[in-house]
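What follows is a single structure, and I will ask about it in a moment.
A single protein chain has been removed from this complex, and every other one stays in its place.
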Amino acid sequence: MPVPTTDGHRSEQPLRVAIVGYSFMGTIHAQAWTTAPRFFDLGRGVDLVAVSGRDADAARTFADRFGIADVEADWRALLTRGDIDVIDICTPGHLHAEIAIAALDAGIHVLCEKPLANTLEEAERMDAASERAAARGVHAMVGFSYRRTPALAFARRLVTDGRLGTIRHIRAQYLQDWIADPTFPLVWRLDADQAGSGALGDLGAHIIDLARFVTGQELTGVSALTSTFVTERPLPTSSSGLSATAGDDPEDREAAEPLTGRVTVDDAVVFIARTDGGALATFEATRFATGRKNAMRLEVDGSDGSLVFDFERMNELQFHDHTLPAEEAGFRRILVTEPGHPYADAWWPAGHGLGYEHTFVHEVADLARDLAAGRAPEPGFADGLRVQRVLTAVSASADAGAAWIPLDH
Amino acid sequence: MPVPTTDGHRSEQPLRVAIVGYSFMGTIHAQAWTTAPRFFDLGRGVDLVAVSGRDADAARTFADRFGIADVEADWRALLTRGDIDVIDICTPGHLHAEIAIAALDAGIHVLCEKPLANTLEEAERMDAASERAAARGVHAMVGFSYRRTPALAFARRLVTDGRLGTIRHIRAQYLQDWIADPTFPLVWRLDADQAGSGALGDLGAHIIDLARFVTGQELTGVSALTSTFVTERPLPTSSSGLSATAGDDPEDREAAEPLTGRVTVDDAVVFIARTDGGALATFEATRFATGRKNAMRLEVDGSDGSLVFDFERMNELQFHDHTLPAEEAGFRRILVTEPGHPYADAWWPAGHGLGYEHTFVHEVADLARDLAAGRAPEPGFADGLRVQRVLTAVSASADAGAAWIPLDH
Amino acid sequence: MPVPTTDGHRSEQPLRVAIVGYSFMGTIHAQAWTTAPRFFDLGRGVDLVAVSGRDADAARTFADRFGIADVEADWRALLTRGDIDVIDICTPGHLHAEIAIAALDAGIHVLCEKPLANTLEEAERMDAASERAAARGVHAMVGFSYRRTPALAFARRLVTDGRLGTIRHIRAQYLQDWIADPTFPLVWRLDADQAGSGALGDLGAHIIDLARFVTGQELTGVSALTSTFVTERPLPTSSSGLSATAGDDPEDREAAEPLTGRVTVDDAVVFIARTDGGALATFEATRFATGRKNAMRLEVDGSDGSLVFDFERMNELQFHDHTLPAEEAGFRRILVTEPGHPYADAWWPAGHGLGYEHTFVHEVADLARDLAAGRAPEPGFADGLRVQRVLTAVSASADAGAAWIPLDH
Partner (left out) sequence: MPVPTTDGHRSEQPLRVAIVGYSFMGTIHAQAWTTAPRFFDLGRGVDLVAVSGRDADAARTFADRFGIADVEADWRALLTRGDIDVIDICTPGHLHAEIAIAALDAGIHVLCEKPLANTLEEAERMDAASERAAARGVHAMVGFSYRRTPALAFARRLVTDGRLGTIRHIRAQYLQDWIADPTFPLVWRLDADQAGSGALGDLGAHIIDLARFVTGQELTGVSALTSTFVTERPLPTSSSGLSATAGDDPEDREAAEPLTGRVTVDDAVVFIARTDGGALATFEATRFATGRKNAMRLEVDGSDGSLVFDFERMNELQFHDHTLPAEEAGFRRILVTEPGHPYADAWWPAGHGLGYEHTFVHEVADLARDLAAGRAPEPGFADGLRVQRVLTAVSASADAGAAWIPLDH
């Protein structure tokens, strides 16, 4: 049954969505898809038609939880049902390319979790597929959900409005600590075959995209260092695999014969960069910053003003207006919950605050509105590819001992 | 169709809920009822059966938005349908007593928004009704939703565990600024007949309840001052009535013949108090604290430690452990998002943050679980009555020129 | 030898100062008097001529430490030496009136520590003496040193400039925790005979003065509660008397025959008030707020803006400009270290920060400049008396069970 739009008008054509993956990302996407039409006018309702995943029981539980009618053991079945408008890919990275390309080629819109792919080659093929599809009115979006944080969308607006002047500095960090304990198990995110990279792709991809999103500038080269602080970890047990933080795909739950396994991704990465706007940038992504839980932090300094953001205080943006008299200037804490702020008027009165979940509601609402309007959603696979090029350059630099790797764009 | 529980088991007996009121509070309650069973194991599903409200079109829009089948123009119809387990009262305060008492007497559980009533007499009758009902296994809960903020539930746990020692000071403030502008219209919340009081009942009720909840202590007397800074305001137009902050009941939308009307409630209140545990307390509730949007702030100082909370940073609790060596002690910012924190393990990984909406999800989840277990939910109407006694004493003190009004308990 | 002025011009007439008391306050005053002429143009140098105190050895050590030539066992000797321009009274409160009145009557300017006196009667006599003296060009200042915090002087400027509009709320707290431990000894500050009152006079006096200073408004009535949480304490030993926090007068060091003594002052006080500008105010002063070391906090909310200050971050003022567009408004953290800020251009580059000590440097610099210019310094004894009236009303209210005590002005 299609969920009606906020104006009470039942569209004959709800947006029919299938989700691939039912873990952390699948859950939050499903919640977002059901919430979005209640708070945003999407032009039509949303119908969560099916979920796909290898473990039929887990998928069925998930389907029941979110009122999804069908479970498909093989995602390929989604392509031929004929009743799917959007495939929402919430799997580990190694599956992104195959699913996304097949879906786009089948004429189905795609929302794909980030990072776009595990390799540059995959990302390039995905981008090519999205271009082919776009020519037919079929669109692809990459899930850089943090762009939909009201404070960050507002940050971009301030930059676009010229409030920062010429940008001089970008300081971007994504700090977590969930694997600082060396006894934390070897979940799929620590396996290069599935995850592609570690902190780099998981966390670094977000801040690379955000630096681009907020400043509108591209990196022109990088010099990077990575470290894997803990190289051997216990293999996951079924219970450890159920951690909300880690993946809980059935692959993780196999009986662990060897006691430990080798971590094949980076635990942390730091890099410096220049931008095409003449700014100097520093980036850091780590899962070993004890005390930091989800500290996605961004600072941008311009000739006329500066911005500070930390996702651990996601409803706040700090803005320094350097054009004010010096005696009155200072970083002001803006609660980005006013009706005039991005996304905010759909929600509660000022100051009441949104959570992590709502960035996904905004993401799928934007996607649905774009599709309804026949617009290409942003960020598209070209953005995902651009980020992938940076990730690849960072890896190459780290492999070459912090050598400078230029980036064309 | 009942929403299934998280374990995928479809109960034959979903909890059937009707909501009275479809404005700000009705909306967030509806969202909470649909989200709760997806993230908490309630023992059964939840079915939003009906919504009641005077404006049939508005109620129908609301019903469609949240997938509610039926609209009842008169809430009394809910009593006799026979398919309602819970009536969730989201109306202005002057309607609470009649609806709640009728529902309880009809054997229907009640969740009633705060403050419990507009007068002490109403609150006493409601409490009596809840006692009568409880004897029959029918329960009532008052909607002090902020108790379900994880940080505040954790604050209570720290106090209960003795981490603060003997409590010396309570500092409770609820600061907003939404009517600081004298041209803001005379919405229902500024009308004593509908709202009972102004900042006192709307905001003060929350912090009185929270001081009780977190410290486990009762106020033994108060001395209070109130002010109405802006005594005349423009009457609301239909558009002003649509403000999410203000009420948007159809009553507000009548044609406004006089241009302005008289504000009949307090704009702000301050009071001092003693508690039965020997603490000194200060309270302040205002809608004129410019720059404060939803600053519900609580500080508690004890002989062994202190707590600080501000709802504008709802995912954080500051805790000072005074038993540590002085060189190492200080207020620590705890992100109350760890799996071991109240409610947190139902959600996302640590640090990802919840919003205002989630306090209501927790509220209805707790209510549903209590009802499933046959437990009386907390806070019950006795709590609402206790808060009402304080509100009444505060008003009496202010009316008597800040005279000391003792409170029995 | 007179200390030269900053422009290198040696005045033939340095300002000759004698200090009475050589404990915490005496020390910081002496340091301030020697530093002030190096950083501020006082019109002449400063010569610390003598120190007076009962314990000759302690006074001599103090004199040597600060290059003071003479020690006088009896402060009365300072009156007749003929070479003293200013007597700086740094004793416990019970000695203020006698010394200050005698000095003023002897034609010697007076700087007197706060609170002005232990009783209203003393304060009235001191004020009368200061009026008599002023007629002869002899001036008196009361040591509300916190007025000289750059951030608070700047706060006053913002209010005076109309940046806050009509003031609605004052929230003033002075929170410390140094006697939260019940084994802390019964130092002179806990003895009503010497200190007059406890947290009220020591801490409350400061925030009463600051609320007046920053807002320019007077309290028109109060309703108050006080508590003494720990009523018996160990008598001080000589070592405990040496605590910098507590007094270290020789009286404290006598052999302690009884093991404990009775605390005769308040540990904490809370009160509410109205102002002559129509604002509601809350005040709290306590030595039992664990985790707060010197948290002198002031919040002022007006129709056009709000201010927040905490002395624990003394170089910062938070200012919310409510006239900005709502999307851009928020509390901004102003580092009050710009050349255009009060006192700041005498010091280091912006952002380098001053300490507690510097408020005293500013105080004596202002006093010296006023005296050089023949101006009455502020705050004068009339200010001290006004604060004393509030302190007296607060005590009276607390004694009368939080009764409302009106204040004329």
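We call the chains A, B and C, going by the order they appear; numbering starts again at 1 in every chain.
Definition applied: contacts are C-beta pairs under 8 Å (C-beta built on N, C-alpha and C of every residue); 3 or more make two chains touch, one makes a residue touch a chain.
Computed from a predicted structure; not experimentally measured.
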{"item": "Touching the absent chain when the full complex is considered, from A:Thr286, A:Asn315 or A:Thr337", "value": "A:Thr286"}
{"item": "Among A:Leu120, A:Ala192, A:Ile272 or A:Ala396, the residue in touch with the chain that has been omitted", "value": "A:Ile272"}
{"item": "Options A:Asp301, A:Glu338 or A:Glu357, residue touching the unrepresented chain", "value": "A:Asp301"}
{"item": "Hidden partner chain, residues of chain C it touches", "value": "1, 3-4, 6-8, 10, 24, 28, 31, 34-35, 38, 60-61, 64-67, 176, 178, 244-245, 292-295, 311-315, 335, 337, 345, 347-358"}
{"item": "Hidden partner interface residues of chain A, rising order", "value": "166, 168-169, 171, 173, 175, 177, 180, 221, 223-225, 227, 229, 268-274, 278, 280-282, 284, 286, 288-292, 301-306, 320, 322, 329-331, 401-404"}
{"item": "Residue numbers in chain B that touch the chain omitted from display", "value": "154, 319-321, 325-335, 338-341, 350"}
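FYI, only the chains that are shown with their structure count from here on.
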{"item": "For chain B paired with chain C, centre-to-centre distance based on mean C-alpha positions, whole Å", "value": "43"}
{"item": "Whole-Å gap separating chain A and chain C, where each centre is the average of the chain's CA atoms", "value": "55"}
{"item": "Distance between chain centroids, defined by C-alpha means - chain A, chain B (Å)", "value": "34"}
{"item": "Residues of chain B engaged with two or more neighbouring chains", "value": "292"}
